[in-house]
Every structure is written in structure tokens, then in C-alpha cells.
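Take a look at the structure below.
The complex appears here without one of its protein chains, the remainder shown in place.
A and B label the chains in the order they appear, each numbered from 1.
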Amino acid sequence: MEAIKRIFILLGSLDRRIIFLIVGLSVLIPLLKPEWVTLPIRITPESQVMFNEMNKLNEGDKLLLSFEYGPSTKPEIHPMSIAILKHMYAKNILVYGFALWPDGNFMSTEVFSDVSDDYGKKYGTDYVNLGFRPGAEAVVKGIAADIRALYTVDLHGTPINDIPMMKDVFNIEDFDFVFSLSAGYPGSTEWVQFACDPKNIPLSTGCTSIQATDILPYVKNGQIRGILAGMPGAAEYESLVEEELQKMDINIKPGKASGMMAAQSIAHVVIVLFIILGNITYYITRKQTGKDKI
Amino acid sequence: MNIKAVIWSGLFLVLLGLYAMGEGSIFIEGARIKFAAIILVSITLYYYIDRARSGEEIYLRTIPGLKALEEAVGRATEMGKSVLFVPGISDMDQVETITGLNLLGHVAEHTAKYETSLNVPVSKSIVMEAGRDICKESYLKAGRPDLYSDDMVHYISDEQFAYAAGVNGIMEREKPAACFYLGKFYAESLMLAETGNSIGAIQIAGTGSPSQIPFFVTACDYTLIGEEFFTASAYLSKKPELVGSIKGQDIVKLLVMVFMVLTLVLNGFFQAGWIGFDILNLY
Partner (left out) sequence: MLFKRHIPLLIVIGVGLLTLFGHFINNTLIQSFVDKDALQWFDIIASFAMFLGALNMLKLQVIKIIKKQKNWQYSILAVVGFAFAIFAGFFYRGANFITISGIQDENLSEVAIIIAEELNETNSFNIENKIMASHDGYEIDKLFITEGNAKLFMEKLTPYVAAAELKSKSWGAHVQTKGSLFYWMFINIITPLGATMFALLAFFVASASYRAFRIRNFEATLLLVAGIILMLGRVPIGGLIPWWAVSILIIFGIGAIVAPFIKERTILLGIVGGGIVIFIITGTLMGWNQNPPYLLSIPVIQDWIFAYPAMAGSRALMIGISLGIVATSFRIIIGLDKSFLGDK
């Protein structure tokens, strides 16, 4: 019994660096060998709602896709943008790219160039990237009121009057759906407050896990229709899109988020085990010293 | 009968009436409720500011985090180490940044008094200029303008994680004894707080970002949660008019709670078919 207690005390007082090493390995090994661990993806109600809303769009409908994330949150949100484009391209929805962050330009450029060719989509007729404008809420209000007052050229410097798919687009009311890929401010909250709620345009969002608690009140109120929360949300949406595209006889490459869920799962389990270990050690040492060690 | 309360209530009704009369011509349509809310909140706040000015004693509960401000600076002085103040990563358009800089003024007064070195790395240039002005004034007020240097408040980077890396580097190298995180933070909050914890510094945090508060609570010694952070400058200055606005804020919160319950009850009655009025149409 004493030996067991000593082992627990030793394990519970591990150097932080050993804990970090174990956490690091628990993430790295499943990433390098994803085939070792395959876990079923559970679809949450919020992700299902978001998918259903996007799936209701018909051929020729217009989607406003707004990029509000950067390199640091790319692993969580970029898989969502890829899956959304695949979904929308398969259904022949017209995609209009905007960005409220400067980094959003790079993210949008990357995702459009990676996905569009695979679906034979042409710039200017199937998708367009209008890019970033500074101003946060002012940009959202500007898009809600008059896009042409804010955007005279697209990301590549082409006048928007020369872009065929911009012909009938003047403000947010000309869009059928808005999707915000948001990692902070400005992001989904600004879209709700200044554009989609006042003008009654359906909005959905994909955000980081940390931000999900801030945005959930809007989801529960119906102001945002469904939410993809972090990497689990991205993995859920990827699996729903793969299933839907398989029904349409379209084969797609598996998304990255699904492959990363094993790593996230194992890392969470490792952290939980360390927490339990820490508590056992705390309990044993507290009993031994006879007073509360805080 | 409180005459002032009657006068202010009358003013509220008059303004509302004027808005209703001018709706469509001078004033925009469909914003009556928003206008009424703004006027009601403004009048409530000003009423209590006025009462505080007239000498009414207003009770404020102790906020441990604010009480510990001076102690933290004192600790740094005893240990011969510096004080680190992080005013968040947002610009001056955010109220949290302004509040953080207000608190920087108070901390700077203490560091001037105790002759402790102060390091304020910032993420935005305008915040840097505002921070410098505030620190200069504080050192002047404490009678130690000779201790002030512009390099106390210095710019690191606009980029979120570049800034976090820079601040973490400062913490690891200089090992400040007291760290203050008072402003608007995002994901870098846990990185800063954990690094501060690892160097053994006393940490006081406050932010208006709800999602970052749990990280600060976990890693910091004191955390100003929610409105505690916004009342800080009023709490520390003890000026009656500012303290009065805190009471006004609490009364507004009470009004919000009353409206929430009223809405719940009236909507319940409407759902049950007992009344024909749907209060949700007001919103």
C-alpha cells in the first residue's frame, strides 16, 4: 500500500516538461499514423442544423463566404472552408469570398486555388474573391447597404463591373446565405448584429472551440443557424459532406479534420488521466500532511 | 417623494414623446425601443451620479483584485524586480483597452512612488502613445518625472501570437515579480498567464472577453470578472461621481432582470392564451 502511495506521489509530482512531452507524443503519434486509431465521428445537433441549412441551397443560389481567420487558427477552420467549397461546388452554388481580416485574403486565396480546379469551377462565373477591406463593422454595414460603394475591384484588381457573377449583386439582400469562418473579432457576432439579423438573411458560422460559448447564445436564439465548433465541428461537417457527395456519385478526398480527431481525442484522454493522477496524489499528500495544501 | 426622480422621469417621458412625434421625419422609424432603452439607461446613470455628487454615501463591496494592486507593486519592490503591465491586444476603439489604460495610470503611480521599474509592452501604436501619456502624467503626479522613460511603454507587434511570444520572452528573461493583464484578450491569455505562473509572479487579470475569464481564473491570483473590471477606475479613484455611476450600473442591471422576468411572465400568458399581447413583438 505504501509502495503504491509512493508511486502515485512520484507520478503526481512529475516535472512539467515530462507532462508536455507525453502530451506532445499523444498528439504527434496519431497524426503521423492516423490508421492506428480510427474513431467514429458523432454528429452534434448544431452541426447537423448547419449542414441542413447549407444543403437546402439550390443551384444558382448565392453564398457569401467570409474569411475571418489567420495562420494560427488555420488548422481548426481551414478544413471547414475546404469542406464548404466542396459542398457548394458540388451543388453549383455561386460562392462570393469576402474577408474581414487581412490574413483572410491569404486563406481565401489558398482554399479557392486548392479546391476550384478539382470541380472545374471558373473564376468570375462560379466563384469570386473580393478580398479584405479595413473597417470591421463598417465593412459589414457597407456590405449590408451597398457593396459597390466598398468594393470597386476584386482581390486581383479586376473591376467588379467586369465580373459576370457580380452583375445582380448590390448588397447583402442579394445573397441567399451567409457563412462566416470566424476566429475572433471582427467575426460572426458582427455579421449577426450589423447585417444578417437586421436584413433577415440566414447566417451560419464555423468558429474556434474557444469562441463557441460566445456564439452559442445567438445559435440558440435562431440568429445563427447552426455552428461548427472547432476541429470536431469541422470533422463532423466533413463526414456529412462526404456522405452527401457520395450520394451524388462524387468521390472526394477525405478531409484533414477527420484525420486529426484521433490526435485530439487521445490528447484529451491523456490530459484527463493527468488530472485524475494529480488529484489522487493531492488526496494522498493531503492525508499525509494532515492539512489542506493549496 | 424624491423631486429629482420625478424630474428625470418626466424628462424621459418628454424625450420619448418627442421621438414618437418626430418619427419618420426627424428620427428614423422602428427604433423607438432602442431609443427608450438608451435614454432610460443614461438617465438612470446620471441620476445616481448626481446623487453621489450631492454627498450620498454609496457602498461598494470589496474587490480583492483591486485591493491587491498596490500589494503586488509592493511585492515587486521588495524583491527588487520589475512590474509587467499588459493592456491587452486590442486598439483604443475597445472600451476594455481604455479601462486597462486607466488602471495603468494607477499602477504607474504606485511604481513611481515605490521606484519600481515598469514594463508595458503593447500591441497597437495608438495604445502605445496613450499609454505613454498616462504613465508620464502618473509619474508627474507622484512627483517622480525623472523616473519616467518613453521606453517603458514599447511596441512589440500587431500580430496576436507574435505579441504573445514577445511578452512571454520578456517574462522569461526579466522575471517580473508582478504581472497585470488588464484589457481585451483572446487566445493568448492562457499563454501569458501560465508563463507568469511558471516564473512565480503575482498575477492580477481583468478582461471583458467572457471566454478568456476562465483561463485567467485558473492561472492568476486575482481576476476581475465581468463588470468588476469596468468599475476598477471608479473604485480606485473613489471620486463620488464615478462611484455613483457604478450604483447606476447596478440599478440598470436590476431593471434588465425585471424586464426579463416580465417578458417571461407575459410571454407565458400569451402562449397560454390569457392575453392577446405578445411582448416579444416589442423587441
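What to note about this one:
The rule we apply is simple: contacts are C-beta pairs under 8 Å (C-beta built on N, C-alpha and C of every residue); 3 or more make two chains touch, one makes a residue touch a chain.
Just so it is clear, the model here is predicted, and its values are computed rather than measured.
The residue from A:Pro79, A:Gly206 or A:Pro232 that touches the chain not shown here is A:Pro232. The set of chain A residues touching the chain not shown comprises 16, 19-20, 23-24, 27, 39-42, 44-45, 70-75, 105-106, 109-110, 113, 117, 131, 134-138, 141-142, 145, 155-157, 209, 212-214, 216-217, 220, 230, 232, 235, 261-262, 264-272, 274-276, 278-279, 282-283, 292, 294.
For chain B, the residues in touch with the chain missing from this view are 19, 24-28, 31, 34-35, 38, 41-42, 45-46, 49, 91-93, 95-96, 98-99, 101-102, 105-106, 122, 124-126, 128-130, 133-134, 136-138, 141, 151, 154-162, 164-165, 173, 187, 190-191, 193-194, 197, 208, 210-211, 213, 215, 218-219, 225-227, 229-231, 233-234, 237, 241-242, 245-246, 248-249, 252-253, 256.
Just so it is clear, only the chains that are shown with their structure count from here on.
Interface residues of chain A facing chain B in the complex, by the touch rule stated above, are 16, 70, 72-73, 184-185, 208, 210-211, 213-214.
Here chain B touches chain A in the complex through residues 90, 160-161, 186-187, 198, 210-211, going by the rule given at the top.
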